[in-house]
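Note that one protein chain of the assembly has been removed; the remaining protein chains are unaltered in position.
Chain IDs A, B, C and D follow the sequence of writing; residue 1 opens each chain.
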């Protein structure tokens, strides 16, 4: 069970987060179907409205934070579509296997292909490289904790940015609709234009509701939910790297990891 | 009073939670009556509207969490319709009776039919099985506490999922109504279609309000309310199982249980 | 001043809470006057609308809690219309007078008519009965504290039930209005029915707003406000009963009571 | 600088709070101007609407609290229009001057005109009277702390009453508008009455918004903001009165006062 060949198998699975992809994609399909069913879906596309709502939301959100915060949010948001590397149990098995391999074949044997296979887990990859280089344990501990703290911070700020965007989008939608209504009311003498003008005026409210409800709010919620898992996985990787660096018995590592895992997710490779 | 025959009598009562069943069922009857009274209730059923609101709410809620969180919520929600096994006083009487029976007839006598009768109380059933198998007390304590913590966690996440769904449902309703309004406004030239189109557009808002007000919010509130009772019952079962394992005097168990029961719910089997 | 005849005088005053009665009653008169002024007040009464809003709110609120919670709320709410026995200063004078009387005439003399006069103050009545029966002080203390804790708990849950009802009532009003609007929009071809149908549709929103604004919210606020006073009065009664049981000097009781009373409400019967 | 003649000069300035007076008065002028500009401002006055919104808000707010709470709020609210005696730096200079005067001329010399000039600062006046009467320091300390605590409590409850009124006013406005709309919809057959009826129906919403936005909310915010200043001034008066009673060196008082003043507001009479 505790053989090193388990490790290569995993990074090959890119691992999409089915809940995010099916949830948001499915909603988009549902809404598009509703638009098509009601006739021409083209009447729901109006470039100035798109610009006011999407552009305005992005610009005002940026003003609330900084250019770097927003750019970092875009990078962090991509992780909500990725499922792999977030399962604490799987992470536990992975580091226990790595520790067993390192003990059997020596730490230096892990340098080449094994290390390459861990590219998708930056914290584990960095920690293992440091351990292979013989960096002293307190320094490895301090560097990895710094990386974990920075990751948590990035996720917290990204969630704040998304929450703020979810607040601004409907407000920009309302502003767009008010502009459209005021413009329409100046031309009430031509009744044939009332309907289409009202329709266009309502589009910005529609865009604002879509952005807030099926884009920003779910992504912020998902990010906050994933953050707890990511921290747990990070702690497991930290335990593993320190254990490998100390050339500890993997059985002791398993015990340490089980003490941070929730009951029911505990692993038992050796026992 | 403290005879073992009390125990079999209870699990036979499936025990519906009258407040949940009458509350939600009664409201459904009231609203259906109002629909029928106003003419054809069929005009309140529109498949695309149902799909957008119910489907969209489920999909977006799933995207906010994970497939397992949502599946687990569906399982936990069923407990809000079940009343039995939630009354702390009843649970106290049950474990005191079990402890008396175990003391009189020996722990091994409880294996067969008695244990079977407790199938509906997984924590009590598991604890008693462990005690009968002679598992050491610290291990029983640790396993049951883990089960209790996992139960509390499941309930907390399920309540979060329901609260989030109660937030998303009206937003999906608004999105559906905006789609309907924009489509209607493009056909203002045919006045005979305005009324029915508006009616259909409003249906999604109606579905969203129904889902949030009489489905998700009450279930979330109920779940949070029941969680405190379930934890108290769990603690009573834990006290009972440990006492049975130690072959303690049931009078001492009664005292221990009374110290965790709120005043006014205390039991007095022996005194 | 400190003579026992003061005590009988008080329970005779049933003591309505003028703020609650005048506040809610006055608002009801104002609104009824506005309905009458605008013509027929009968057009504001529609049985199905009443059923949906009042019935629906009660049913959904019950589903959020339990039948006992709701029944208990109805009992607790009645106390918000009662003013007597909530004034800490008056309670302080009452127990000091009782303590003086008990010291002068002996504890047993208090059994008959004096005890009967305290029926409206269950905690004081129960405490005094226990003291007369010679119950040991720690037990009296524990029983009265249990009663106080149970009272606070009942008030807290009742306030939660009322707050939840204040949240559900406008939502049920909206659901009723949506039903009315959809039904009306199906008959736009008969313009003479539009006005009255719209009027009936709006009635549920009106009922929901009335229930939330002038029934549930003020009662919940009042309950929370009174709870602090009731706890203080309860503590004064507890101090008094323990002092009477110990046959302490009433002057010492006065000092103890003054230390829990807010400055400006302190009493000085002896000094 | 430290001469006693500084003191009489101040109480002569009644001291209106310009922010409150200009802010609320200016807004009232702006809105009245907008009403006059649009034609007859009389069309904005409707006695039944005024009664429902103002009367209803007062009555429901009273029901949420008690008659005394509301009466006390009216008294406390008047202090938000008064600016004098709230400036910590000015209070510090005043008590240091008083302490210097008391040291130079003796405590008894302060009884007549000096004490009369402090009538507008009840805590300082009461404290000084106690010090002149030779009340022991611990008692002065306890009495003044009691007065301060009672003042803070009055302000906290007054702010709660105003916040609740700001919540109820728009709800009463909505109720009034719903009454007007239902009455109007019963007379749709006479189109000439629709406009004026709608206008009257909207008046209650207008009144509710005015009451909440430019009366209750700003007064509550102002009260909360002033409370912190009043507490600081009260602490400075307490330090001063105790120092005068002890016949301390005013230089020591200055040091004590500077340690509670925020940096930048510190005083330096002697140094």
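Simple rule for what comes next: a residue touches a chain if its C-beta (ideal position, glycine included) is under 8 Å from a C-beta of that chain, and two chains touch if they have at least 3 such contacts.
Treat the numbers as computed from the prediction; the structure is a model and nothing was measured.
From the set A:18, A:41, A:115 or A:181, the residue in touch with the chain omitted from the display is A:181, counting the whole complex.
The residue from A:110, A:128 or A:172 that touches the chain not shown here is A:172.
Not every partner is drawn; the one left out touches chain A at residues 48, 51-52, 55-56, 59-67, 69-70, 143, 146-147, 149-150, 153, 164, 167-168, 171-172, 174-176, 178-183, 185-189.
Contacts to the hidden chain, counted on chain D, fall at residues 17-20, 22-24, 26-27, 30-31, 33-35, 37-39, 43-44, 192, 194-196, 198-199, 202-203, 205-206, 209-210, 212-214, 217-218, 221-222, 225, 262-264.
Heads up, the rule we're going with is that only the chains that are shown with their structure count from here on.
Counting hops only between chains that touch, chain A reaches chain C in a minimum of 2. When the CA atoms of chain B are superposed on chain D, the rotation angle comes to 145 degrees, reported as a multiple of 5.
At the interface between chain B and chain C, under half of the residue numbers appear on both sides, which makes the contact a different-residue one.
Computed from the mean C-alpha positions, the centre of chain C lies at a distance of 31 Å from the centre of chain D. Because contacts link the chains only in sequence, without closing, their graph is best described as a line. Contacting chain pairs in the structure are A-B, B-C, C-D.
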